[in-house]
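Single-structure report; data block below.
Missing here is one protein chain; the remaining ones are kept as they sit in the complex.
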């Protein structure tokens, strides 16, 4: 019995064996299918015309996920730790809305919970070679968190002040009906989204809007500069060899001899 | 008495002691509450339904800020210098609009002054570890001020000429009613905001607009390149080694000998 | 006969000789003319007023392209390899829609195939000095493909979740009629395009939209950082020094000794 459990553990939780890889690919397919299903269900004409087909597919997927969840709980060594882990909760939330739908009526908003199945994809991808790239990106973002916080705080201050000024300048007849709504407009403008659902009509308003736009156009350089500088630092920080003879220290990782004086480097 | 004053100074102006930190957090909370209040007051239905509650809260906050302001004036060593400093003026402007509201009617635009309370947040943040990140950003922006000025001047020239040409090409029937308004359109387009409140209708106008868009899409690289290059330079300039022999202090991180006098640097 | 064939080969497939260059320039002109023709044909009033002129020009160009295609097939050494190569197929698709138009009625959608003639321009440009720049760009993009995949996957996850939440928050009366349509809105917003055909109307929706916009404004730094870092690496990787002793070839521009065997590099 122990042996079967270990084998199943390898198949379900790992991706080293051939069976584990097949399991992952099948699971990935089922997850994506279930996401597509949630989306299709929300389209009015699909919901009405294919009601029974959607229902059957939803229940099939839910039962597959339920079996998978129960297997994971049984097989894992520390069941409690798994259940309350990030992926344990996601796995649970992937199946529960469908069951709740049996007892509750008007549970329209449960769809949002089922869309969280998408996060299950991350567990599968964790096992692939994309992790390294993802980790590099995450490290660069993390290293620049303080600068990005300062930048976002700065942006928030600007949009609050600009929004308030525009509320006074344009006022209610032109759609700037309240300060929060004017701040919403300021964000739409500064980030260069520009819906156009609210737009300044007075000359002064258009002038102020122009200043905000050029500002938004220019300060996008700031987060870009932060992240780029961080990314380049993280690539160049990996070499730490120092030549024992001439003390030159910027050697490549694969260097055996000093490129400056020709002395042998210490390994 | 002197002792109490020193203690209060530490609590109000500094953040080293526990009391000082508590004071800062409470003040931050009150400031954010007062900003939320100014915003809510501008929402029509809130203003009408919760008039008295808003009034009570506004006066409570104003009195807290007034006491704080008076305390700051009394406690600080150079009262005049504080009163006419940047934060002194902000502190004064945080309380005065509410009092003025008692005597003046129709002082709608005083709200804009109360929103300046937001700037008080900066004083509190000044005392945190985010300052370093902020200073690095500010230094990079400041170092690239000339290049950014040239860039903005270049952008202004483009939008003035493009705006004038579009005024002739599209003309009044399509919303390009005057040159300033056409320049406003050019800024909306070049910065990729794109409200759509004014958009070209003729073929020639759409062709010119396309050129402006691709131009705007390409030249956003310029401020980004400026700031990124500056930021990377500023990160490598943070080295603080001082030569023990000649006291020269701008050595690279990888320097082993002083580049001015040839003495060995302390590691 | 052989001689003529070789000469024609040089003219048609290469650009070293004067005749080859003239041929390329003429072909480029005909291609651009044919693209302009396809475009003009789609404009309603041009299609009706200049029907016969367009027809004559289209047939002239098609016959030129047909002759060119037949010549290429005859002259090239490996005819089959050419026919099924990328450019062979493009060349074939450049002429076939016009002939098919003789037999089939209502072949409106064949225009899309004729626009593929544009791709023929790439073959001509391949022979110019712009190739090097293009290859550098392509290499930088290719080197960062994993990071860009991770980034796009991250963006897709965000827009799916944001789209679903907005579908629940805003709902059908405000244009968020289904989850796919809400995801479309989320993409329009996150990428800062902002058509404004769908835009949030409720306060909560506008708040969430603001968060998405600031997020989109900030994370554009990520692809920029990736590509910039890659491009700077690739410019410094262009060094082509080869060690005369051990033949190792990836030396830095500033290397004086081989980092592998310690031999002095030739300057």
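Labels for the chains are A, B and C, by order of writing; each one numbers its residues from 1.
The rule is short, and it goes like this: a contact is a pair of C-beta atoms (placed from the backbone, for glycine too) under 8 Å apart; a residue touches a chain by one contact, two chains touch by 3 or more.
Just so it is clear, the structure is predicted and the values come from calculations on it, not from any experiment.
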item: Contact with the hidden chain (one of C:43, C:63 or C:100); value: C:43
item: Touch with the omitted chain, as defined above, among B:27, B:61, B:75 or B:220; value: B:220
item: Residue, one of B:36, B:56, B:79 or B:168, that touches the chain absent here; value: B:168
item: Sites on subunit C contacted by the missing partner chain, in the whole complex; value: 35, 38-39, 42-44, 108-109, 111-112, 115-116, 118-119, 121-122, 125, 129-130, 132-134, 136-137, 140-141, 148, 151-152, 155, 180-181, 183-184, 187-188, 190-197, 216, 220, 223-224, 226-228, 230-232, 235, 254, 256
item: Interface with the undisplayed chain - residues on subunit A; value: 192-196, 224, 228, 246-248, 260-261
item: Residue numbers in subunit B that touch the chain omitted from display; value: 146-147, 149-151, 153, 157, 160-161, 164-165, 167-168, 172, 177-180, 183, 189, 192-196, 199, 203, 206-207, 209-210, 213-214, 216-218, 220-222, 224-226, 228-229, 232-233, 250-252, 254-264
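In this text, only the chains that are shown with their structure count from here on.
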item: Where subunit A and subunit B overlap in contact partners, by chain label; value: C
item: Distance-to-centre winner among chains (Cα means, whole assembly as reference); value: A
item: Chain pair repeating A-B, as identified from A-C or B-C when over half of the contact pairs by residue number coincide; value: A-C
item: Most remote chain, CA-based centroid, reference being subunit C; value: B
item: Centroid distance [mean C-alpha coordinates] between subunit C and subunit B, Å; value: 41
item: Residues within subunit B bordering two or more other chains; value: 192-196, 224, 228
